[in-house]
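Of the protein chains in this complex, all but one are displayed in their positions.
Moving on to subunit A:
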Amino acid sequence: MVNPSDIIQAGEHVLIKMPSDNVKCVVLNAGSTISLGKFGSFKANDIIGHAWGNSYEIYDRDNKTRVYHPDDMNEIDETANNNREIVDDGASQKLTSEQIKALKNEGLKGELTGEEIVNKLKESHATFDKKTAYSQAKYLQKKGKKFHKVFTPIKPTTYSLNEYFYIKNPAKIRDIRMDTLSQLLSYSNVHAGAKLLVVDDTQGMVVSALAERMGGKGTILGLYDGDSPHYDIVKYMNFDQETLNSIKTLAWGRIHRPVGEKTPDELQDVTQLTGKDLEGYHRRLKAYNIVEESRKILFEGDFDGLIIASQYQPESILEKLLQYVRGSRPVVVYHTYKEALLETSTWMRKSPDLLAPQITESWLRKSQVLPGRTHPEMSTWGTGGSLLTATKVIDFPVQAALTKRERLAIEKKNAEAKKLKRAREESEASGSEAVEATTTTADTTTSTTTTTSTEEESKEDDERSSKRVKQE
């Protein structure tokens, strides 16, 4: 019943939460020693094979580890003590800093446990008893963190990796924060078996999140520019082979076969090849087949969603890829800067292929929860990026059950409107002011007012499509 993904495996990437609460990313090679800097080190084999979820304490000279059970967070009684008499000039601690350093060294060497050190500090603290229960607890917690060498292996998941990179190097993942990414996943309606078209410049953060939600069932086709896809984060996810196989890639430059490009078989006669040449041929053939497969996936279309988290102008991508997406499927665009999505949203409003574009931003606040001392954290997250979402719709309005006369009347009306419009365009082109009009309208909301089903709008839509046809 034990699922291998519930167990810490040799060779995997692991996030290690250190006593300082900093998180470090390591590869857990069997037999290796993992250094935690000033907190010492531990042996990979001591945690390999264990279930995820426990914390460990490094407790002796040989860097032995054992499972650590944090003390219960007991309700802190407000005692009569207060902090009035406490002068924090360092003088209340009777141990000298040399002595403390020595204790710490003993700890690092494994001669004293963290608990023993903290007890010593507490005993030689002149005013410890006078502290409030709260600050006593805080003191012990602070010292405990410093002297207990406790670490926690964290399984890399969409959430934990996103948090890790968001804190460590937000630029790497284009500032996409856990809440924004979670909304991207919802808006994408990603699920096992989906076929998704993705343009991901977040080092694979978005692709990883989508792949995790598909569990190896379905297909992700990622378009990339440059020499190779930069999906660095995928490798941290410890995906199984099935999931890795569900991620296909295609270079923008290879969507269409360059004119004159020859297949490996057209280039070389395989029957004449031996040794190195034959190996080279097989390498080329494999690469060629991968590209051919990705092209086929793209050109077959019928994608269940288009997800873009790119540095490039979203409209330029939408113009190329929207045609491959099925009706009633989500289009989700992520960008670090909301402003970069404004033009795209306007573009979407005008596109007959997209319904109800909407720009959202997310707000996330974390709180400290300590019994009796719960409050929002003092520093909070700024940007988490912005999402623009819409639904792909089908551009050929079907007019339901019209009598012949009704249909003719509508067609006549449309033709007249078109004629009028053409006349306007012509007069405009010639610079004459024959047609007086302004573009100012009372209603300016684009995100909440959506398509209302009025005659005017449908006319407008017809014009949009006719415009489109003309452009093509």
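In this section, a residue touches a chain if its C-beta (ideal position, glycine included) is under 8 Å from a C-beta of that chain, and two chains touch if they have at least 3 such contacts; residues count from 1.
Methods note: contacts and distances are computed from a predicted model.
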{"item": "Hidden chain of the complex, named as in its UniProt record, picked from \"tRNA (adenine(58)-N(1))-methyltransferase catalytic subunit TRM61\", \"Vacuolar protein sorting-associated protein 21\", \"Actin-related protein 6\" or \"DNA-directed RNA polymerase III subunit RPC6\"", "value": "\"tRNA (adenine(58)-N(1))-methyltransferase catalytic subunit TRM61\""}
{"item": "Contact with the hidden chain (one of A:244, A:267, A:364 or A:415)", "value": "A:364"}
{"item": "Residue ranges of subunit A at the interface with the undisplayed chain", "value": "2-3, 6, 30-33, 43-46, 48-55, 67, 70, 72-73, 75, 155, 157-159, 178-179, 181-183, 185-187, 189, 191-194, 212-215, 217, 302, 304, 326-329, 338-339, 342-343, 345-346, 349-350, 355-356, 358-369, 371-372, 374, 391-402, 406-407, 409-410, 417, 421, 424-425, 428, 431-433, 435-461, 463, 467"}
